[in-house]
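Can you read through this structure? Questions will come right after.
Missing here: one protein chain of the complex. Every other protein chain is in place.
On to chain A.
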Amino acid sequence: MEPIKSIKLATQSPCPAFGGLRILTRLEGFLPILLGNHGCYYGLNFLSHFYAARKSIYAPMLYSIDFTDRNLHHKLLEAIQQIIREEKPEFIPVINLCVATTVGIDIDEMARQIPEIIPIRITGFGTRSHAEAKDVALEGIFKKLKQLGDHKLREPKAVAAVGEIFPADAITLENLMVKLGLKFRAQVPSKDINDFRKALNVSTIACLHPFYTKTMRQFSEVGIDHIAGAPVGIENTYNWIKEIAAKAGADAALAEKVAREEQEAVRQVVNGPLNLKGARILVAGYEGIELLVARLLIEAGADVPYVSTSIGKSALTEADVNWLLARGIEVKFRKSAADDLVAVKKYKPDIALAATDVAAMGKELGSASVYFTNLISARPLFLAHGAENILGLMHHLLKSRNSLNRVREFFQDTEMARSIPVQEVQEYLGCSSCSACDDREAN
């Protein structure tokens, strides 16, 4: 039985509001308020407390009778004012979730009445993925700062980066900018609102993740140009350095020299003992960096047949997508869980980098799968050091296949809860008994 068509309806993503909270709870001096249903509060708090910040989120209990209350707006304002008196936050992002948006709670009007409020609208039916909700949150913050006039001290030859990256990568970027004779002013999102203020006053933005389309519009409106992509892998490293240098006004000869050096360093790693020839890796991410990761793996000789993401196509993804398509790779935007599950079955990868449920299925199939967020997004990716780290991880995973198969085989004769029936697993592995698989691996 394969009723997979039915789950195809959805883009795979947690509640988009989580993406917003990930940005907003991490900002010091911010006190986030949710407007919606207690079911949403519970789930989003839970997720945020271990994937965003150990910080409280406030919310009013709203029952159906409250939604018919004509004084609701007024009562909410009063409650928010009381919180301001008690907690004295610098900013209050008020996030309208599905139910509050549907009944039309007017957070823009609230923001006009209380200057601390940053109105943010994120719904499960309107915002397409949690990555794109981060874009909505950033847009909201930048709009607010512009209203406050925090964008009027433009500095030439200065760069800021937009996109959540591993801290070591931020240092890498800073060092790289110094080499190019540029100033690296800020990396956002961060925990410091001043970084956002700084970003509004640079000359060039490096948009590291390709879903920040609304945020880039905010920068364009004040005349700040941006470039897409990031210095990941051989080709991208060279191109990205050249492009940022040109946009930000660095010396062209110097840029060429730095770009060549860094590219050579990446090439040495990628073509060295860490190359991945003969390994098949499936890259199923959800926030755009999977395109860069896939390129790096392919340059290292891996066979990457399938790349998927939860975000939508935009000008920011164009270069990477064209590169992948030119190599005949299947690229899926707005993928569903079903797309990934089918791809894992179809391509039989050695490693699947995917969301939790797909990675779980990969493990059942004996593929050394890992959760994208915890393992890939949590390590450096840029330049030679990043390449070394990611390729090293892949080798580590490949080595772990024996232990994985040992446990998998232990459960093979029993009816366990599974994503896929045992018979399919055996067909997938192309053998009838599991000890044979291990033999195959040993050879």
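The rule is simple: a residue touches a chain if its C-beta (ideal position, glycine included) is under 8 Å from a C-beta of that chain, and two chains touch if they have at least 3 such contacts; residues count from 1.
As a working rule, contacts and distances are computed from a predicted model.
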Query raised in the report: Hey, which one's the missing chain according to UniProt: "Prokaryotic ubiquitin-like protein Pup", "Nitrogenase/oxidoreductase component 1 domain-containing protein", "ABC transporter permease" or "Phenylacetate-CoA oxygenase"?
Result: "Nitrogenase/oxidoreductase component 1 domain-containing protein"
**Report entry** Among A:C40, A:I95 or A:C207, residue touching the chain not depicted
**Finding:** A:C40
Query raised in the report: Where the complex has a chain not shown, which of A:A17, A:V232 or A:I351 is the residue touching it?
Result: A:A17
Report summary line: Where A:Q82, A:Q147 or A:N194 are the choices, the one touching the absent chain is A:Q82
Query raised in the report: At which residues does chain A meet the chain that is not included here?
Result: 1, 3, 5-7, 9-18, 33, 36-47, 49-50, 54-61, 63-64, 66-67, 75-76, 78-80, 82-83, 98-99, 102-103, 123-126, 355-357, 359-361, 417, 419
